[in-house]
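Selected chains from the complex are presented in situ; the others are not included.
In this document, chain identifiers A and B correspond to the written order of the chains, with residue numbering beginning at 1 in each.
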Amino acid sequence: MNSFKAILTPQSLLVLDFRGFGLERWLVLELAPQLASQSHSLPFEFRALEAILQHKVNTLQAQLNDVEPVLLDTLESLVDPKILSVDRSKLHVLLQNSKSLSELETDIKVFKDTLLKILDEEEIIEELCLTKWTDPRVFEESSLGIDHAEEMELLLENYYMQAEELANKTRELKGLIDDSESVVFINLDSHRNVMMRLNLQLAMGSFSLSLFGLIGVAFGMNLESSFEEDPRVFWLVTGFMFLGSGLIWRRLLSFLGRHLMPSVPPLIPQVWKRNMKASDIKAGIR
Amino acid sequence: MNSFKAILTPQSLLVLDFRGFGLERWLVLELAPQLASQSHSLPFEFRALEAILQHKVNTLQAQLNDVEPVLLDTLESLVDPKILSVDRSKLHVLLQNSKSLSELETDIKVFKDTLLKILDEEEIIEELCLTKWTDPRVFEESSLGIDHAEEMELLLENYYMQAEELANKTRELKGLIDDSESVVFINLDSHRNVMMRLNLQLAMGSFSLSLFGLIGVAFGMNLESSFEEDPRVFWLVTGFMFLGSGLIWRRLLSFLGRHLMPSVPPLIPQVWKRNMKASDIKAGIR
């Protein structure tokens, strides 16, 4: 997330306008020795450019590495089928990482666009090969038979590929977030339906009890029903109340079971299967 | 999911840096005899490249073949109209396969991009025709009248087409997942509405029973209502309670029926139909 301007000369690299502490440490601890080492046979400007691009790609990769495990952990705990309600702090973590991912995606896109613009214009690549202009000897030395511009193009293309890979990774992560959100929604909806069915079954039970309890309430009225003296009536009515509400509840439950199940499902899967086979033969004039 | 680097010479194929056991088996058991067979009249580098590309396409196809039937089975069981709540282990299977599909999509995209980049630059194609450079005789022999570069282009294009077809397939599968998820949501919502209506109807019944049960409770109070002695009052009040709550419930149910049905629907389908016909005449200056 740090921008810097640098001036490349065949012998030196002037880094302008750097800010932030991490960058300074990188300049001193990593960039300097990397450029000083003479192990590479490549001209100086190649090594400098490679170091800068490598640093940029590393930074992007590090950001992705920061975001990815947190995101995967959060998503994993969100799609956990055991949960009935979602831990809201997890949602905040998800939202922030999703935001970081978007910003990272933009950074990678900008980096890729910049590389692509350079790759598209051969002149700029030529101009980047500073040594070629100042020191034509280097060109002749090269035993590989490829000239500088091609070498530079390969170098840039290599980093473009790495950025592309990072972009693919972020796109996959974004897709995973979307898919996980769908799964979370289905999970929550599914739980809700299960709870609603239980609720409905209980409501049916309560209704049955109320219905037959009304008989008891009726007999509880201080009104003369002419059954008061018969001791068997108490047991009869009480038994009727309990058995009746039990039976009504059972009928309601079996009605619910039938009601929630459509009548003609066996035909559909076959149509689907047939459809699948047909698509296998599919081709075209091409 | 395995990358390898290979160096092609007109006579031999050096495969560098292979990893994994499946690949080794492929190298020994399939690649070697394929390259050794002299049945093809094509130069060696063509056959080697074809073998490698064919292996890559086969690998991608195999991955798709792994994912596709599991996905279709899972989706089929998810959109099953009978289910009230979704089997959560199915959701996990769906999520994982959807993830594998994204990764496969990325692999196919990378493969396609690589082929496309080669196809876009004629020079690279020329360079790939190694035999042409070392053994000009081969070129003259060719009875078909097409030169090497064109032959190479056709070969690459052929595999590009196959990768394109795989990409189309994965895109269709992704679309099918999205559509199925919508259907799952509509299914779950629909079930919920059915259950909610049943719940509401029961709540109406319970309300009616409570309302008229209050009469019974009133007469059950230890207070003097001056009706205590009349035996007909018991039956009157009891009958009123049951009939009254039944009637009130019926009115509430018919109110619910009317309430959930809007008043002016017959006009709308016609507008829609008219709209359809109008769009048939549609064209443009073009």
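Here is the rule we go by: a contact is a pair of C-beta atoms (placed from the backbone, for glycine too) under 8 Å apart; a residue touches a chain by one contact, two chains touch by 3 or more.
Here the structure is a predicted model, which means the values were calculated and not measured.
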Assembly copy number, counted for this structure file with 2 shown: 5
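To be clear about the criterion, only the chains that are shown with their structure count from here on.
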Where subunit A and subunit B are represented by their mean Cα positions, the distance between them in whole Å: 17
Subunit A residues within the subunit B interface of the complex: 79, 81, 164, 168, 171-172, 175-176, 179-180, 182-183, 185-187, 189-194, 196-197, 199-200, 203-204, 206-207, 210-211, 213-214, 217-218, 220-226, 256, 259-262, 265, 268-269, 272, 276, 286
Contacting residues of subunit B [partner subunit A, same complex]: 72, 76, 80-82, 84-86, 88-89, 91-92, 94-95, 98-99, 102-103, 106, 109-110, 113, 161, 181, 184-185, 188-189, 191-192, 194-196, 198-199, 202-203, 205-206, 209-210, 212-213, 216-217, 219-222, 225, 227-231, 233-235, 237-238, 241-242, 245
